[in-house]
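Excluded from the complex is one protein chain; the other protein chains are retained at their positions.
Chain naming follows the written order as A and B, and within any one chain the residues start at number 1.
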Amino acid sequence: MSNKKNLEVNVHHVTRVEGHGNIYVNVEDGIIERCEWNISEAPRFFEAMVVGRNWNELHHITSRICGICSIGHTLASLKATEAAMGITISDQDLKLRKLALHAENLQSHILHVGFLILPDLMDVGSVIPLASSNPDEVKTVLALHRMANDMSNLICGRTTHPQRLIPGGFSKIPSIKELQNLKDRLKSSVPELEAVANLLKTLAPKIPDFVRETEFIGLKNPNEYALYDGKIASTDTDSAPASEYLSYTNEYVVPQSTAKWAKHNRDSYMVGALARLNINYDKLSPLAKKISGLFGLKPVCHNPFMNSIAQLVEIVHSVEDSIKLINELESTGLEKQSDYNLPNLLVKSGQGVGAVEVPRGILFHDYTYNDEGVCTKANCIIPTNQNHGNIELDLKALLPQILNKSKKEIELNLEMLVRAYDPCISCSTHAVKIHFV
Amino acid sequence: MKPKVAFFDFAGCEGDQLQIANLEEEILDLLGQVEVVSFREVMKEHSDNYDIAFVEGSCTRLQDEDRLKQIRKNASIVVAIGACATIGGINSLKNYQDTDVVKKIVYGENAHLFDTYLARPIDAVIPIDAYVHGCPITKDEFLHVVKSLLLGKKPEIPNYPVCVECKKNENVCAFEREEFCVGPVTRAGCNSCCVNEGTKCWGCRGLVDNPNENSQKEVLVEYGLSVDDAIDKFKLYFGWEKKK
Partner (left out) sequence: MHTLSKEAFNEFVDNLIADNSLDVVGVKSKGEKFAFGPLESANQLRLDYDVTLLPPKKYFFPQRETLLTYDVASGFQAKDPKESKFKIIIGVHPYDIMALLHMDEIFRETKSDPYYLERRYASAIIGVNIENVSESCFASSMGCATIDYGYDLMLTDLGDKFAIDVGSHKGADLLNKYAKDVKKAFARDIQAVGKKKTEIINASKQKFNFSSELIPEMLGKFYDKDGFWENHSDQCLSCGSCVLVCPTCYCFDVTDNPELSLKKGERTRTWDGCLLEDFAKVASGENFRNTRAARYRHRYFKKGKYLFDRFGFVSCVGCGRCSSNCLPDIANPVNLFNDMYSLSLKAGFQIDSATIPDISIKTDSTIQFAPKMATIVKKVPMTSNETMFEIKLDDKTDLGHQPGQFVQVSVFGVGEAPFGVSSSPTNKGSFELCIRKLGNVTTKIHTLNEGDKIGIRGPFGKGFDSEFLKGKDLLFIAGGLGIVPLRSLLNYVLANRKDYGRVMLLYGCKEPRELLFGEEILSLGERDDIEFKATVDWCPEDEVWTSNIGVITTLIPQVDFDPQKTYAVVCGPPIMYKFVIRDLKSRNVPDDHIIVSLERRMKCGVGKCGHCQINQVYVCKDGPVFNYSDIKGVPEAL
């Protein structure tokens, strides 16, 4: 393979948050003419759609931004509304919401690591061939994924567009018996998770050794591995309360993209599991820390491909922390609530920001309400949007390092890089058309 | 020969394809009956040779119409999945506002870079053979529709309101809990899942064939809403249907 080659790579519909993403690469005589990350998804205008709607509908509407992390969107939305109106929730509801977030992180991460990353590392196109070559591993992943989905169903009502999460708390809560059953399943999943970790460890040498220094942003909380709550923290700068999110995200529009991009201290920054791990490493649960050590993953890691390993670490953390949360609920006992709970809330005007760590990174919802509780202004900043700039800069940094590889390998490496960011399930699995001209 | 099946998405959240991916073990049974030739959620390969196309999401741009028409040309059966595709869904909320204003709210000075028109269900662009309603769809109804199509049968979708399922599930009526519910005019088939979970019906499956809207609005007013607020309840999901 000559170094001085001509190459045109058009990777259509690689990624999408709210949409389809494409990679455009054009190499003339070995010189990179163009390396671009382009979002072509039909824009959906959620920030405009919610204007004029009532405070008790916002979480329902904005959940529909993303089917994959609808629990996260619902929670960010509820937190924004509650912040705007000064609504507080009980300690019990707080724990249940943390369980809801763990459930979503589990289902999303297990799907990503088990079904999308594993095939890459095992040199197959999808999980389907693995079903016959590695049935035990596939069954384990399926069982873990089912457990995560059942957990979402139990806490939230369903896995996608959850019904039970409402302003001020929950419309319905699980029984203590159901929570105990869940705890037993979580406990019995630990050895299975260790088996998956050991399998991944044997495949770890296939993870590309690529480093580009960048900034990581995520929530930070002095008491725990921050997911539901915390200050905005950066590996480059000081932290700040969530209400100051705009000074971190600095969204801007690029012509080739229907999604907005973001930058903070550098030309781009990264959010997601790796960012969280880089910021919150000390607060990982014991086994999660051990798994992290198994892969030599320590802060600050600048290899974006390690995001998948960070997700594996977070899976273990979520399982352990969920067990801990259920233990706490058990020890205090569940406070009974009405079968169709509708918290009596005082509606008032105000502005509030909700920041939550969802599977793909930090998510912000920011609402302004008038006296009647009608939304007059809204802003939602989505994790993958914050990653777009970093993805493009990574692509630009990676491409020169792999130009001497075969077309197939270049294609795979570019795809793997995008997949590592886990922009969204569809983007990461995709049916990518790649044209080498 | 197994029918070839393909999945496509337009403006939407992909939550419906996720429900299909979430079939888990059952997806293997499904693969025993159909050959999936395109499904970005679970596979890399893609082909334009398919018999049944499942389409998720609304059409929100003129440029998407061509893609839809091509799908219609390729497939012998086109199925709309999820509220965005079947009735326009949440997307049609933006139809109540001026398109230029909407663009400006989201993209500011760069609004001119983005094109959009009234969000619409798929059947506003191409004829549709079957519907899997809901936001999101349920696995059970998706499988019901798939099995019906495989048997050569028109899928039977309820033409009665959600109240029917609510009564069978012995729920306490949302109106008796100071909630405002559009279940009495919304097509059933969801097994009243939102009310079962302690809330109310939002209308994601669209209107029944002959809804008694006046009565529903009077009920909403009777239970304490202003006339404007009562009409507003119909906007969340019925935006496109009401325009027709």
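One rule holds for everything that comes next: a residue touches a chain if its C-beta (ideal position, glycine included) is under 8 Å from a C-beta of that chain, and two chains touch if they have at least 3 such contacts.
Because the structure is predicted, anything quoted here is derived from the model rather than measured.
Of B:84, B:185, B:204 or B:230, which one is in contact with the hidden chain?
From the options B:84, B:185, B:204 or B:230, the contact with the absent chain belongs to B:185.
Since one chain isn't shown, list which residues of chain A touch it in the complete complex.
Touch with the absent chain occurs at residues 338-340.
So that we can see where the missing chain sits, which residues of chain B does it touch?
Contact residues on chain B toward the absent chain are 26, 29-30, 32-33, 143-144, 146-147, 150-154, 156, 159-161, 163-164, 167-173, 175-177, 183-185, 208-212, 214-216, 218-219, 222.
Following the convention adopted for this analysis, only the chains that are shown with their structure count from here on.
Starting from the mean Cα coordinates of chain A and chain B, work out the distance between those two points in Å.
The separation of the two C-alpha centroids amounts to 25 Å.
State the interface residues of chain A toward chain B in the complex, per the touch definition above.
13, 18, 41-54, 57, 60-61, 64-68, 70, 111, 115, 125-128, 131, 142, 145-146, 149, 157-161, 163-164, 166, 170-172, 253, 255, 258, 260, 339-342, 424-426, 429-433
Flag every residue of chain B that touches chain A in the complex, lowest number first.
Going by the criterion above, the answer is residues 9-19, 21-22, 24-25, 28, 31, 38-46, 57, 60-61, 64, 89-91, 93-94, 96-97, 101-103, 105-108, 110, 113-114, 116, 135-136, 172, 174, 177-179, 193-194, 197-199, 202, 232, 236.
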